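With one protein chain withheld, the remaining protein chains of the complex are depicted in position.
Now for subunit A:
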Amino acid sequence: MTSIEREFQIAPIVQESVVHNSRTLFNLQSLTASLFGVGAGILGLESYYGFLFYIICSLLTTLLFYVLRVAPSSLPAGKGAFDTSQYFRSPYEFWTGGLLNGLAGFILTWTLFFGLVRA
C-alpha cells in the first residue's frame, strides 16, 4: 500500500464534485470559445493571427476564472498562488484543457463571421 493511496482513503475525493467542477469549466470554455470566434471573425483576423487571438483569449478566460472563482476560496485555505488543486485534479486540465475543448466551436463561428463580414 502506497502512502498516496492511504492519503486518498483518509481524505477521500468525491467523484461527483470533481465532475461538476470540470463540467462548469467546460461549459464556460465552450461558450466563450464561440464568442471569441465571433470576435475574431468581425476583426477579420486570418490564419495565425486568428489562432493566436484564440489562444490568448482562452488563457485570459482561464486566468479570470482562477482570479474570480478559484482564488477567493483557495488562497485562504492555504494553497499557493495559481494552485488549483483545491477544485481540480490536474493543473494542466485547468489551464490548457479549454484550448482543445473550444477549438471546433471557435473555428465554426470564426468562419461564419469571417464569411459574413469580409468575404
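Definition applied: a residue touches a chain if its C-beta (ideal position, glycine included) is under 8 Å from a C-beta of that chain, and two chains touch if they have at least 3 such contacts; residues count from 1.
Methods note: contacts and distances are computed from a predicted model.
For the chain that does not appear here, its UniProt entry gives the protein name "ER membrane protein complex subunit 3", which is one of "ATP synthase subunit delta, mitochondrial", "Ras-related protein RABF1", "ER membrane protein complex subunit 3" or "NEDD8-activating enzyme E1 catalytic subunit". Of A:N21, A:S58, A:S74 or A:T109, it is A:T109 that touches the chain left out of the display. Interface residues of subunit A with the unshown chain, by the touch rule above, are 1, 6, 9-10, 23, 26-27, 30-31, 33-34, 40-41, 45-48, 50-51, 102, 104-112, 114-116, 118-119.
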